[in-house]
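Missing here: one protein chain of the complex. Every other protein chain is in place.
Chain naming follows the written order as A and B, and within any one chain the residues start at number 1.
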Amino acid sequence: MQTAMSAMTAVNSPVSNAGLSENSPKPNGISSTASTPFSSLLTDAVGQVSSLENQARATVDGLMTGSGVDVHQAMIATQKADMTFELALAVRNKAVAAYQQVMGMQF
Amino acid sequence: MNMEVETRLSEQVARYMDLAASEAKLTAANMANIDTPGYQALGMDFEAEMREALSGVDDDRGPRPVHVKTVEGLIARPDGNDVSMDRESLNLAEAQLKFKTGVALLRQEYQRLMDAIHVDK
Partner (left out) sequence: MNLFGLMETSGSAMQAERMRAEVVATNMANAETTRTASGRPYRRQMVVFAANQGDSGFATSLSDAANQNIARLPTPGSQGDAAAGVHIAAVVEDSAPPLKRYDPGHPDAGPDGFVSYPDINPLTEMVDLMGATRAYGLNGSAVQAEKSMISSALEIAKT
């Protein structure tokens, strides 16, 4: 099961800054003896998306209350949050697809 | 796994736009005070600030404060005011163009990133 999990991690995400390579069975920073590295990856990703969204919301609030935030800064922050969300979504979809693929295998 | 989607180029362009906005603000302040006695025109060295901003992106520093100083070489009128209408109009047009260029570059970069994220769609 551990090798299956590693394979799923390696298969997902066409774009990511994590440095996961297609062929390595052991992704960076994750030891093969860790219990659930994959779910923590996803939770971590969701946490980052959420914090970026909070930042974006704070920027927009700052814009609306006139406290010195520029229009373009607010737009950039919201755009970043959107793109990070899209990335996380793509990763999740890939992961789910890979998982289903693995689960569908006949042993 | 770092999910934050940003590239070196997008950060640089964001700083470029910040600087263009600062230049516009300075120019607007100068224009508003064209009739204020004794007012000295304020300015900033765009190229120097941009160089510093670019190296800041590389070193992963945050944005630095813009150095505002009075412009040299301007001729003062009898009331002490040295704001030149032509100079300020030109600066404002430049700042506006820089800003819009930044917007275009940024949109392009974001489009590229979105295409990469959705490469399988």
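Everything below uses one rule, namely that a residue touches a chain if its C-beta (ideal position, glycine included) is under 8 Å from a C-beta of that chain, and two chains touch if they have at least 3 such contacts.
Keep in mind that what you see is a predicted model, and the values were worked out from it rather than measured.
Which is it among B:Ala48, B:Met85 or B:Val119 that touches the chain not included here?
B:Met85
For the chain that's not shown, point to the residue among B:Leu9, B:Leu42 or B:Val71 touching it.
Only one listed residue reaches the unshown chain, and that is B:Leu42.
Just the residue numbers, please: which parts of chain A touch the chain that's not shown?
55, 58-59, 61-63, 65-73, 75-79, 82
Just checking the interface: what residues of chain B touch the absent partner chain?
17-19, 21-22, 24-29, 31-37, 39, 42, 62-66, 68, 85, 88-89, 92-93, 96, 99-100, 103, 106-107, 110
The criterion applied here is as follows: only the chains that are shown with their structure count from here on.
Please work out the Cα centroid separation of chain A and chain B, and write it as a whole number of Å.
Roughly 33 Å, centre to centre.
In their complex, what parts of chain A are in touch with chain B?
The contact residues of chain A facing chain B are 14-18, 20, 41, 44-45, 48-49, 52, 70, 72-73, 76, 79-80, 83-84, 86-88, 90-91, 94.
Can you name the residues of chain B that touch chain A in the complex?
Residue positions touching the partner: 1-6, 14, 17-18, 21, 99, 102-103, 106, 110, 113-114, 116-120.
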